[in-house]
Structures are given as structure tokens and as C-alpha cells.
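With one protein chain removed, the remaining protein chains of the complex are shown where they sit.
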């Protein structure tokens, strides 16, 4: 996985209060950076910013995060965060992120974040809306394994 | 000002991610600690936790913070945070905080946080509700300079 | 996996600034809570607090985090965080965490954090020190799959 496989990249600069006593970015902040990446990605898609209520009737819930730490980022490092939707299934989808140092292209961390679409009144998962599938397909082209439920065929 | 002048004290333990590259608590975290103190104080008062809508019609807004840093706190330090309402005026009130190290009683920082009661529809300040004045007076006794607006006399 | 399988539990209370615009704890804060759990665990083991230099010659590096979000935590929730070392291999070990709401025992999140022991001068992994293996074995008893390198047999 490298940044060339991604169509969306945004940039952050490590702030001093994100650096811990080892002089490196604390592990929880990488999750925040990846989320910055996801939100900028969703804005680039044309999605309304509040992912939480993208169709007014359901909610998107983050159910699992996997982060691999490859090399530490330091204070004042400029970091490129690339983001994509890697798949959409019936009621869930995953977003991948990858962070590289801007200057050296060193890989800093990778992330995959699994989301489920929920009906909050029923506390049950619901199909990912077609509107969201189309937005992603338009942006990602053939690179995203988008699953269209069989009733769509 | 020392902790004996306060009727309410709560405790936190410095977490490793709150410690910066100098090995000491980052200056913004002290504000978070003082806010922990204010919230525990309001709970002890019997106030509903959402200070924001204490009477359902108005909002409490933080308008000014003053913090004096006296001695740095370090990872794993147990800190006692004492809190009080120091005065209530017509539409505003102030809460003071003081932090000491539990083991050495060393003074870490002091804070005064100024709040205003607002009517969010009118974008105008409104009198601090009598319910809140009474709660504070009951808890603080004579130590708090509570101002009752003249129409109350 | 439930908290009865863990010998160490510590407690935190959700602070208001950890709660996001959905009224629930932001996903990155759970990582911070699990780290609070790991540090309290290491203190209970008798380890020196600075895990980073546990034997003065090498460093412990977090290389991967997996978090499953089961149910959201809210402001002022008291959360029990249980922690254990689940295995020690030649140059790596993993720590598991589980968070439950104190009042309802509802499962909030689970975590597994993979660490590697490094020689920072060589940028190479080194065996987990025997001192650390013994500390964990003493604390965990038979429940931890501790790997002793073959030269130990």
C-alpha cells in the first residue's frame, strides 16, 4: 500500500502538544490525524460534513480501528494523509488511511476503520444508502470494491 | 489562597499523554483539570450536570480564563483540585480553582474562570437564576460574595 | 472475553472534554483510556513506570493497535478498564484491554496492543528481557502464554 494508490491526500503539521515525553507523536493522535483525513475525503466527495446523519434517517458508527505504527512522527513534521473507501458491503464500509512524511516519504502509519450504517430508532444496521455508494464510485472509479445489494441487479 | 479556603476538592492523576516533551503537563491540560474540578463542584452542589441549560431557557458561557502556573506537574502526580464560586453578580459569576500536589502540597496552578448567563435567542445576557444563587449560597455559606440584584430586596 | 478473566482493573470517569459533538466519547480517547489501563497494570506488576527504558538499554515500541467499539461511553460514565499481558514471544508481547461501564457492566470496547522490544542504537528488535517475563508470570500465573526462548530451556 502506498500513496500513489490513493486519489485523496491532505496534510497536517505535527503540533508540539501532540508530542509526548519520548519526543514523538502519542499513539492516540494518529487516530485523530486519520480522522482528519476521512473528513477531508468526505468533503472532497461532496458529502455533507456531518457523516452522522448523511441521509437524515440513519447514523454511521465506527465499529473497529486497526492502526499499524511504522515510524514515529516528530514535532513540526509535515505529514501527508491519504484516504480512500476500500470497500462497501451491504450495511458496512471500510476506509483506509496511510500517512507519510512529506519530506522523506517515510511511511508513518496505516489505518483501516470499519463503519456500520445504523437505524438509531431500531438499533439495527441498515443498508448503506445508494447515494453514498454513488458518491464513492464516482470518486474512486474501479478501485473500490463496491457491493451493490442483489435487489439492485 | 490555599486549599483550606475551599469546601470542595477532587483528585486527578496525571496521565502520560498529558505530559509534553519537557516531561511536564502541557499548559492546556491544566484548563481541562480545572474544568474537571468545576464539574465535580457543580455535581456536589446538586446542579444538573449540563450547566449549559441549567434552567432550560438560558446558557452559561465561559468568557474569560486566567491561569497562573506555579510549579510543573509531572507524570503520575496525584493532584488535588479545589473549586469554589467566588462571586455572583447580576448576569455573571466566577469560579476559582487551585491545584496542589497531593504528596507535597506544592501549589501547581490557580485559575479563575468568568461565566455569563445568556439567552441564546436574544444573544443577550440574563440574570443568573435565583435557583443557582441559592444552591451556591447553601454550599458556600458566607464565603461567597453573592450579589442579589436590587429588585430582589 | 470478560472482566473476570483479568487480574487487573482500574477505573476512569469520562470527562466532558472527551465527549464529541455526538455526545459520546471520541474514538481516539478510548486508546488513551486503554493506555491508562496498561500503565496502571505495569505499576501493579512492580515495573518502573517508564516502560520505554525498562532495562536501560532497550526501548518498548507500540507497533499495532486493534480496537473494537461495542457501545458508546457518555459524559460522567464510570468505566472499568481491565488489562493483561496476553502473550510474550521472543522480541514482542501483546497487552489486551477491555472496558465496561461500572453501573451496567455493558461492554464498551476491547483493545489489543502489540509491542516490540528494540535496541535503539541498532534499530533492531531484541529479546524481551527475562526480568519482564518473570514480572508478568508472577502476576498472571498460568493465564499468560509466556514464551521462553529455547536458549532458556
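Labels A, B and C are assigned to the chains in the order they are written; within every chain, residues are numbered from 1.
Everything below uses one rule, namely that contacts are C-beta pairs under 8 Å (C-beta built on N, C-alpha and C of every residue); 3 or more make two chains touch, one makes a residue touch a chain.
Fair warning: this is a prediction, and the values are worked out from it, not measured in the lab.
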- Touching the absent chain in the whole complex: find that residue among A:2, A:16 or A:104. A:16
- Note on the structure: Of A:39, A:118 or A:135, the residue that touches the missing chain is A:39
- Message: Tell me which of C:17, C:87 or C:147 is the one touching the absent chain.
- Response: C:17
- Touching residues on chain C - with respect to the absent chain: 16-17, 19-21, 23, 26, 28, 75
- Message: Please output the residues of chain B touching the missing chain, sorted low to high.
- Response: 22, 27-29, 31-32, 35, 52, 61-69
- Note on the structure: Note that chain A touches the chain not displayed via residues 15-17, 32, 35-36, 39, 49, 75-76
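Please note the rule applied: only the chains that are shown with their structure count from here on.
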- Centre-to-centre on C-alpha atoms, which chain is most distant from chain B? A
- Message: Shared numbers divided by all numbers used: is that above or below half for chain A and chain C, i.e. same or different?
- Response: same
- Query: For chain B and chain C, what's the span in angstrom between their mean Cα positions?
  - Reply: 33
- From the C-alpha centre of chain A to that of chain C, how far is it in Å? 25
- Note on the structure: Two or more other chains are touched by the chain A residues 28
